[in-house]
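Just one protein chain is left out here, and the rest sit where they should.
Moving on, here comes subunit A:
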Amino acid sequence: MSILVNIVGLGLIALIVWWFWLYRPTAAAQSNSGAVSITVDDGVYSPSRVSVKSNQPVVLRFMRKDPSPCAAMVIFDDLNISEELPVGKPKEISLKVEKPGTYAFTCQMKMYRGELVVEG
């Protein structure tokens, strides 16, 4: 019995590590027309993974539905972008990234998390 409980506990830890850190989503929202809509609600950006081409202007349109102050900002740390998001209104962020790579975008407290995948 006691071994079983320990195994379950350790399994839980492994699950946490895998689910939150190791797991990498494969599907990403593509930008075709140049604008990607991202909904900000219930603690998540959806889609939370957006893929764009490098050196092409793209528009990310954030629609914030969550009135909690946690969702008030979106920050692209590596791109030096931080914008306030109004509740219930679309907010557009235009950008053009030159260097391919993965850029995180988050809320002020890093609880909302998303990734901008820039492909070469």
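Everything below uses one rule, namely that a residue touches a chain if its C-beta (ideal position, glycine included) is under 8 Å from a C-beta of that chain, and two chains touch if they have at least 3 such contacts; residues count from 1.
As a convention for this text, contacts and distances are computed from a predicted model.
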{"item": "Listed names \"Protein-arginine kinase\", \"Phosphate transport system permease protein\", \"CoA-transferase\" or \"Copper-exporting P-type ATPase\", matching UniProt entry of the absent chain", "value": "\"Copper-exporting P-type ATPase\""}
{"item": "Residues belonging to subunit A that touch the chain removed from view", "value": "2, 5-6, 9-10, 12-13, 16-17, 19-21, 23, 25, 33-35, 41-46, 48, 55, 57, 59, 61, 63, 67-70, 73, 75, 77, 79-84, 86-90, 92, 96-98, 104, 106-113"}
